[in-house]
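Shown here: the complex without one of its protein chains, the others still in place.
Chain lettering (A, B and C) follows the sequence in which the chains are written, and residue indices restart at 1 in each chain.
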Amino acid sequence: MHQLWLIPGLPLVGFFLLVLGHGRFTRSLARLIGVGSIAIAALITLWVALDFYSPGAAQTYQVELWPWLTAGELEVSFGLYLDGLSLSMLFVVTGVGSLIHWYASGYMWQDPDYQRFFAYMNLFVAAMLMLVLADNLVLLFLGWEGVGVCSFLLIGFWYQDPANGYAARKAFIVTRVGDTAFAIGLFLLYRELGTLDLPSIMVLAPEKFVVGANQPTLIATLLLAGAVGKSAQLPLHIWLPDAMAGPTPVSALIHAATMVTAGVYLIARTHGVFLQAPDVLLAVAFIGLFTLLISGFTALNQTDIKRVLAYSTMSQIGYMFFALGVGAWSESIFHLMTHALFKALLFMTAGSIILALHHEQDIRLMGGLRRQLPVPFWCFVIGSACLVALPPTSGFFSKEAILNASWQLPVYGPWFWAGGVLGAFITAIYSFRLLFLVFFGAEKVQPHEPKGWQFHPPLIILATLSLVAGWFVLPTGDVLPSSPAGHPPMWTIVVAIGLPLLGIGIAYQVYVRHKWQGLRLAHWQRLRQFWFQGFGFDGLYRRLFLTPFTSLAQVNRNDIIDGLPTLLIQLSRFLHRLFSQLQNGQLRAYIATLASAAIIILALAISTVGK
Amino acid sequence: MIWAYLYNIVFYASCGVTVVATLLMISRHNAVHALLYLIVSSLSLAIIFYLLGAAFAAALEVIVYAGAVMILFVFVVMMLNQGQRSAALEAAWLPARGWIMPSILASILLALLLLGMNSEHPLQPYGVHGVAVKDVGIALFGPYVLVVELASFLLLSGLIGAFHIARKMPSHMDQNTLDEAGNG
Amino acid sequence: MQLLGIIISLLGGGVLALMTGHRSPVASRWLSLASLLVASMFYTSLWLDSTHSLSTSLWTMHTDWPWIERFGIHLLLATDGLSLVLIGLTLVLGYVALLSAWHEINHRCGLFYLNFLFTLAGVVGVFSALDLFLFFVFWEVMLVPMFLIIAIWGHENRRFAATKFFIYTQASSLLMLAAMVGLVLLNQQQTGLWSFSWFTLTQTDTSGSMGMWLMLGFYVAFLVKLPGLPVHNWLPDAHTQAPTPGSILLAGILLKTGAYGLLRFVWPLFPDAALAFAPIAMGLGVLSVLYAAKLAFAQNDLKRLIAYTSISHMGFVSLGIFAWNHLSLQGTVMQMVGHGLSSAGLFAIAGLLQQRLHTRALDQMGGLWALMPKLATLSMVFALATLGLPGLANFIGEFMILLGVFQIEPWAASLAALAMILAPVYALVIMQKGFFGMAVGDKTKALDLNARELLMLGLLVVSLVLLGFWPNLIFTVTAAPVDSLMHLGKGG
Partner (left out) sequence: MDNQYIDHAIILAGILFCLGLVGVMVRRNLLFMMISIEVMLNASALAFIAAGSAWNQAEGQIMFLAVITLGAAEVAVGLGLTLLLFRHHNSVDVDQLNKLRG
């Protein structure tokens, strides 16, 4: 347990080595450092887990590395905190992370900036680990921002193309909006509870806050806004599809497994505050549900393979928010873990396909790849099965648990359950649409599969893991509040399994048998276009925020306050010209002014004499 | 009685002569005519002085003013005068329009002076007690007699200065201005 | 006594540099470096024996020699934790500016180093003078050489910028002088004795409208120096036209004198007036934070953009000072140090870019990452510091200021927190237009950093990260002085 600081420390050391050794390390040495640091961190996590699971060991472990901020009554320490929740997150981050690094070492082999890539990846994992292991909200915020910066660096990794730069900045600024709300929530929390230390918040929150009072509600909403920003949920979700501009391993690691789940982790970690604000929990559920449905529909008609997976990630995280909202806390983390596995699998198989087709990402140009790319094909099938939650796979266990829990909710129970099942149905359609379009149908293009020991083993491991993961039991039981007990009626489970199968059938008919082509008719076109643009959020935000700000900035480029002094200068010059006319050298003009002055004075004297 | 009547006529006659002479003096083109009119007006002024009981002042006016100052003027005019050409030049410099603005100004000033001088509430310094001239005179010739002397020295130096400026004229006069003055 | 050593070694170094200047510029360069070294030796010895004495007494008195007996003016130099930290920052930035001036200044070097070291001496004097008259003298000593640096070694229309800078600061320091004299008279009426020393003047009762007017005199002078919103427009011009060392000095140190003045003079001397004036000042602070951030985004000239970012950061400082609780004051000190380091870095990079590309316009740059990876990564670090990335010094400063201000004025803090969104907008514009994207025009001859430049920027990056992870290095030193100032400011 004492080597806990090594887990975030190793990737950080890896980052510094790679940065300082810029240009002097060979490619294989860079790979060794890059992948090695994460792999060792994963091993240490296992070692710590053994300690954790050993009987009689304390369920929580807190260590303070050094007193970070001490000012007056504010005591913020640079400390690590380990409990069931952070341990499960550690499994996800280091486990899936190391597999992705292993795969990335092969995927990015031809790229000139190989070392820079692994430096950023290591920094990212270090920041994510810091976020997960932080014992107070300020340190969590440090990890939170660090993760945001690394996602900016990695999305804009191929910086030559300005579009990537724009996507990176868009991601960073939109998440930064969420972070600002999170920061204001922090300030309010500190003002109310006087401390930012996580364990003590969990204790103080129930005592200090009255359930439903506006203080906890405000804090919970601000924390929710931060989580929404980072996990790309409804209002602040526009950056995730554009984030696909980064290399595929980046999308796999950051935009599927780890960073986007940070929001879920934050809500789970500060559940003490959320429990005091029930209507905010309801809002979380609603946000989850709406994101689930909207991104589901949008994914239906995307043409880029990575954008489909991006929207599917958004909808699966919507599921996790939905689970948190309905009070299924442990199930949501369980779904987080299973989703990390199969979504990373899907992204990496997509990566192999893209690499095989020389960076071709448009699924309309692919087809019939199941014979040329057997391994990616079977891994994709397993991944899609988990995504759709077919019975034996891990996806089934996590999604079923969430749907059952949603049924128990007193007021909105059945409605939530119905929304969730509808979401599952749409997920089935779009994921198998992707499968059929890419792997079935006519062979349009000649792929040549990248051989190499970095490509297949990680896929196979992940595939087996996502099949087996259903039976894992995460130690989050005692940390998070217990989810609602009780079993929903039998017919709900039958429906929950039947609908996805129905979806697969529909997808088969439409995309393999090419039936019901009517969907492509004109008046459907406008709806499909609307769905394609993600319900028009991008355009709305551009008109609402982007153009006014840029035009205001351009108009007031050299600021008007600067105009004041120049105005003063012009005024004095004008007065100077005016008075210089009076001295024109004409003697007789002077006598005339003399005479008129005399008149004025006399007139004044006479007028006053009268009084 | 006759004496009072005569006094009346002479007084107003000389006032009339002074005013008319000054008017003519201003409007003459020829410098010499203007000077002569000025002499006439100063003489009639001397008469008025006398009638007002200031015989000494009248004498001085005639001797110093009409005598010395005007003669000086005539000398200078004679020296500078370019004859007909300058008269024509004068005409050019005196457009009829030129008269309007100054005469307006002057008439306003005159009206104000007259208004100020009527007897009911004569124009006297408003709310301040001026020093009476008598005390000034006593002071002037009492302790400050030295100052009076100095003033006279000042006037003397002024005169010498003027003399010095005028003296250089012959040596610098180049040939053409001399001829021009000659045939004036 | 060490403080006097610092000031004299700087002044002496300047004069020596001048004398050797016209014979050989290199000698004057090494000489000024030597004088800086001597000064920092004095400084370290001062730091050592004041840290162990800080536990006992707050102040380490250096000199208290009578100067003008008639009005009770003494040469009173004393340092507490706060001025110690700021003098340290001055010396560090002195090294950075000197290194950046190594090749950039090549005509009239002697005179340049004279002005350079005189400005440093003036700033050290400002941070340690506790006699109001002496403070004013050092205030002028610091101002004139800075004006010369901009006017002689500046860029295209340096005359205009230098005069504007001079008029702004001079007019406001006149206000300060008037307020100073007014205060001394007020004190004389109340206590009957003439004294300019800070210790006695903090005891005078300055409530009522008279106190308010005197406070405003001081406040305006420091607001001009710390560019607050209505009187900030000298800074962008001064920065765009100043040579790189000039910009580093100006942004790194001279702006801090304004903030130091607010901390040391406005609140302790006029507690009630400052308390009454606090909401307006905080409003101004928030306004300048947001307005400058918006302006920075639209600039095409790199140095002008960085100048506006400085105004935005200094808006945070004025916001923090007028919240006047322990958190926001410690945050202000860290923000001053953090901003000093990060803006010095950014200006050094702007100078390096100008030397290589002969332009400051952002739209003529682009794709420099491939050509200059080291310079690009370092400017990335400074850009991240400017936008307040946690783990670097600026974040600690901003976070604690906002935390402190939130206790007093939640709305002001939330509005100022919006700057956390605007900051990346302008910081990443530098990276996007400058370093990402395709290379515009032929940049083949642009070469990467050499050892000297790497040392200079490395020094700054290391100190930024150091303060980001171990801010207590500064907080322990400034905890006691900030506490005493706070009690004074609360009318204690």
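Following the convention adopted for this analysis, contacts are C-beta pairs under 8 Å (C-beta built on N, C-alpha and C of every residue); 3 or more make two chains touch, one makes a residue touch a chain.
Just so it is clear, the structure is predicted and the values come from calculations on it, not from any experiment.
In terms of the touch definition stated at the top, the absent chain reaches A, B within the entire complex.
Within the complete assembly, B:Ile26 is the residue of B:Ala13, B:Ile26 or B:Val145 that touches the hidden chain. Panel shows subunit A; residues 579-588, 591-592, 595 of it touch the chain omitted from the view. For subunit B, the residues in touch with the chain missing from this view are 11-12, 15, 18-19, 22-23, 25-26, 31, 34-35, 38, 41-42, 45, 48-49, 51-54, 56-57, 60-61, 64-65, 68-69, 72-73, 76-77, 79-80, 89-90, 93-94, 98-99, 101-103, 105-107, 109-110, 113-114, 117, 119, 133-134, 136-137, 140, 155, 158-159, 161-163, 165-166, 169, 172-173, 177, 180.
Basically, only the chains that are shown with their structure count from here on.
In terms of which chains touch, the assembly is arranged as an unbranched chain of neighbours.
With centres taken as mean CA coordinates, the chain nearest to the overall protein centre is C. The centroid of the Cα atoms in subunit B and the matching centroid in subunit C are 76 Å apart.
Averaged C-alpha coordinates give centres for subunit A and subunit B that are 103 Å from one another. Interface residues of subunit A facing subunit B in the complex, by the touch rule stated above, are 592, 595-596, 598-599, 602-603, 605-606, 608-610. Touching subunit C in their complex are the following residues of subunit A: 19, 22-23, 66-74, 78, 138, 141-142, 145-146, 149, 152, 156, 159-160, 162, 165-166, 169, 172-173, 176-177, 179-180, 183-184, 186-188, 190-191, 549, 552-554, 556-557, 559, 561-562, 565.
Considering their complex, residues 164, 229-230, 232-233, 236, 291, 294-295, 297-299, 325-327, 330-331, 367, 369-370, 373-374, 377, 384, 389-391, 395-396, 399-400, 402-403, 406-407, 410, 413-414, 417-418, 420-421, 424-425, 428, 432, 435-438, 469-472, 475-476, 479 of subunit C touch subunit A.
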